[in-house]
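Please read the structure below before turning to the comments.
Only one protein chain is missing; all other protein chains are in place.
Moving on, here comes chain A:
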């Protein structure tokens, strides 16, 4: 009968008929008093959301000390009730050190400890409840699984308490204890708790071979899991290895080629490389495959923002806010929309809403900070970026933004520090290198700045990014060249910028300035006209133009103002009007006999070369027999 009731309870549980499950589970427990039945009853209560009830059942039965599963469930109940300290008490605030040793030794350890053995026994009972078979080794594995899960819980608690360093350690431990603890791994990756180098080192340290024993298929599973894990790493370092992993995965399991997670990882890579268009295309694919995949949305939104797709953003934001008002990412979408259309205060409201719903939502914090930065409220922006930086330890973006803010505040030293921190995380972001270059430029170390800008451009070229990503850097390089007096190189830089179709009055101003410096006022005037055509009220351009015009007028002849001009239609038809010739022409006119001919100035005995006289009375083409040298 007991067995029958158990099966009934289990069946009801699987069907989410919680009332049935509770009713019969309760009866069953009253009949048997078995701790296992108590555990399952608690499980049902947990599923219905009655966390405190579940917790108290577990405590009543004193199961917590007996079984790691119960311990885990109890702690989870407490976390759900936000009773973090109590949960921590149940879990203990440190990872049991023996678990971290290699798996084989830890197994030996179990044998020594009878209490553990007893626990393992119960464990195996719980673990095998579903299957009905009992096996010692299974129990062992289940125990380790729960230990890992508890490690993970410890991590989440530290996270909630904003103790990210310890949280990070706990998550890492969880993965080390049980490589299958993907929750912990995911937590590490999605929150970017590790720096790129740490991530790769960590991945290498994980023990995928342990999966072999379970799957027993000659390492195929282990390899695939490792590849899957690889796709989750941040994309700063080793894009080649990343792509290799994706390709290998798709080759082995063609079904994965359209998998949203794989696509997402590709999109992330594209985004990291500033290839917004291809990233956008990937995101669209993912959203089409799975519109409820919230994890893609921050990336998707960022892409849409970069590409200035206002209308799409509008639709996405509306869809999200209508259908998923409980998801913070919905409000992030609304915020991004407002940021894109330039309504800063509305954007701030929604970013703040998103960050209130999930205080650990880094994207929302960054957006929040952006709104302050956009309004020039540097101090508030810095505060918000700092929060983001604490949440997002593994990305360089918050540090980079902090550096940029300090740069705007002219705190060169601080900016330098932040940017170098960012550089430590990611040394391949052209934007970051550009900012570093600007810092160096401000510090007057121009040659180093040039080096930095060049490096940024090289990277930009390497990753084949949109011109948008490198235009500013190219212009900066131009400015640096200008400052050290390499005018030609500077001009070349700016020429490339203008060739990339950037309509920026400042660029043309710079060209004008350089041309002026190089003593080519005519070129300067042309460039400055361009500048003023783009922004007619630009005071710098106006001032420079005035200067250039004066200069050009001041040495009009170097401009070729009075230079000989081709007036014919063919090369053979060239008519040269040199100064000499004009004089001659005028002389000719003044000479003809007349009453006042003698009044002509007597001193005009200029040397003249023999030439056919110019046609005066007849209005035909004036021709010259001899060309001027």
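The rule we apply is simple: a contact is a pair of C-beta atoms (placed from the backbone, for glycine too) under 8 Å apart; a residue touches a chain by one contact, two chains touch by 3 or more; residues count from 1.
The definition used in the following text is that contacts and distances are computed from a predicted model.
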"Signal recognition particle receptor subunit beta", "GPI transamidase component PIG-S", "mRNA m(6)A methyltransferase" or "Anaphase-promoting complex subunit CDC23" - which is the UniProt name of the missing chain: "Anaphase-promoting complex subunit CDC23"
Touch criterion as defined above, residue of A:94, A:292 or A:503 at the omitted chain: A:503
Chain A, residues in touch with the chain not shown (by the definition above): 467, 498-501, 503, 525, 530, 533-534, 546, 549-550, 552-553, 556, 559, 561-562, 565-571, 573, 577, 579, 582-583, 585-586, 589-590, 594, 596, 599-601, 603, 615-617, 619-622
